[in-house]
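A single protein chain has been omitted; all remaining protein chains appear in their positions.
The block that comes next holds chain A.
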């Protein structure tokens, strides 16, 4: 919807002869953009009031076609927050490229394929290492080491407390930890009211 306003502005302000060519161009780009957009965006577009240029059937056609596609199941806000937090935590875990004869495991325990020189790997706090793709997929489901079942976030949090206590509130992954950090304001003593 971001490009609607400039389009309308140009439609009204531009002169009649010159307008047809850019309009054709606009039609093709806007239909391409809407067919490539996600179903979520499409529903929000379809639910809003019809724009002033609704007589233009070419613009509307791909949107109507996409209405038949069932929308992806809605993810609750809480779940989205949890996933976002976890994605953030994932970025805190060190990555490396595998070097043969170096430290760490020689086989990725998730796909059971031997690690090769140059494979991107990720280290967990327990020092187990896996292919980045394999372990990220696993950690988004369960935040524990697949080999030793060590919870990753508690280890990550404790390693951070030693470095920077102030970051702890921002790193905490469970909603229970994300309580108010500022103490409730104390009632002023009555003497100050004078």
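In the analysis below, a residue touches a chain if its C-beta (ideal position, glycine included) is under 8 Å from a C-beta of that chain, and two chains touch if they have at least 3 such contacts; residues count from 1.
Rule of thumb we're sticking to: contacts and distances are computed from a predicted model.
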Problem - Listed names "Exoribonuclease phosphorolytic domain-containing protein", "Transmembrane protein 231", "Rab GDP dissociation inhibitor" or "E2 ubiquitin-conjugating enzyme", matching UniProt entry of the absent chain - result: "E2 ubiquitin-conjugating enzyme"
Handout entry: Hidden partner chain, touching residue among A:89, A:134 or A:152
Key = A:134
Handout entry: Residues in chain A touching the chain absent from view
Key = 109-113, 134, 137-138, 141-142, 144, 146-147, 149
